[in-house]
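Have a look at the structure that comes next, please.
What you see is the complex with one protein chain gone and the rest in place.
Then we have chain A:
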Amino acid sequence: MEVLDLDHAGLVAGVLDGDRRAIARMLTLFDDASPGSREAAGSLAAHAGRALVVGITGVPGAGKSTLVNALLGAWLERGHKVAILAIDPSSPISGGAVLGDRIRMGEHGSHPNAFIRSFSARGELGGLSRATRAAVDCFDAAGFDRVIVETVGAGQSETAITAMADTRVVLCPPGLGDGIQAIKAGILEIADVLAVSKADLPRAGETAHELREMLTLRRANPDQAWKTRVMLVSAPEMKGIAELIEAVEEHGRVNGHGRRLKSPALDIRQGHGTLENSGDADVWRERLSALTERDGLCATLGISVVAGGPGRAEVAMTVDARHMNFNGGCHGGTIFALADAAFGLASNSHGALASGIDAHITFQVGVRPGDRLIARAYEYSRSKRIGVYRTEVLRIEKENKETPVSAFTGTVYIKQ
């Protein structure tokens, strides 16, 4: 880990002490992605893992804020220290935002064991997820044992929500239209608990029934220790709140608090070795995709991520006229770039920064416009400082047969 500058070390100590001003300031540093904030996030994450972190998501108007208030009240009453992070969309024009007003209107905000903070979604999903994850870990490390993250569901990726919450509650308002919208946004898939809000309204029971049916149609996951529950809640009447809390806490007991810590944060350098624990293919693909999106050359050449894992990456591209050399064949540099992209992702997948120091390549067969190429990199050896990676470049033929195009070997120096 890098050395913290003095101020941040002081702030980290303040947060660990539960100093509210230090917590508030730290959250701003995360929100602004200030220099040194990543290192601070790393030190705080090392102290996190006790809190139960609940993500509440749902379409606008689903009743999230109302529910968050009800949960806050119920948990405070049971003697918990509760932190809330409310994420509000910012204006696409000015970037400004009006934040957190709905929860603030609730009655529990002034309780000394409550801490309410709002973040604005500043467009870039990766950045927000990073800041949110860091904020959640900060609350956890500061001694809040219940943390609620409220987000607007649409547009949030599965990885983002998994990386920031241990238990995920998706709130669906009554009525088929909204239900279908929720499913389209893909948030049904990630729910540990599906709560139908406004149970006092006539169509709530019907919506719960539809959701249960949809769950039974969903592809079964044999590894799942937890079966998604469907529940009805009515926040103003406090109906179903105790049951929801029971379900959330049970989920926490079954999966263990701090599940989120095992899922990779979106930034590869924040992994702190936890990546190895993740076997989730979608998580890996998204994580590596987030990196290639920031990679100018990958964007220019049209290279995308197919799959990944610890020490592994597979990327693909379709060759076109832009990739040719003056003889009309595919430029060697194009193929090198593709192999190098896979090499870079595989060697950086462990969370430590790895810089290439040597690479070479062979060319076996010619490549034409329209050809689909993939590059698969895997770890050949890795010590504390040096990693060696092999990458195969293959041309995809009919019926998915693969023809070897190039063999690439690269060496990285690993920065500690």
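We adopt the following convention: a contact is a pair of C-beta atoms (placed from the backbone, for glycine too) under 8 Å apart; a residue touches a chain by one contact, two chains touch by 3 or more; residues count from 1.
In the analysis below, contacts and distances are computed from a predicted model.
The listed choices are "2-hydroxy-acid oxidase", "Methylmalonyl-CoA mutase", "ABC transporter permease" or "Acyl-CoA dehydrogenase family protein"; the UniProt protein name belonging to the chain that is not shown reads "Methylmalonyl-CoA mutase". Of the listed residues A:Leu71, A:Ile116, A:Val170 or A:Ala208, the one in contact with the hidden chain in the full complex is A:Ile116.
From the options A:Ala97, A:Val306 or A:Met324, the residue with contact to the chain not on display is A:Ala97. For the options A:Ser34, A:Thr362 or A:Ser381, the residue in contact with the chain missing from this view is A:Ser34.
Although one chain is not drawn, its touching partners on chain A can still be listed: residues 6-7, 10-11, 14, 20-22, 24-25, 27-29, 32-35, 90-91, 93-101, 104-105, 109-110, 115-118, 120, 122.
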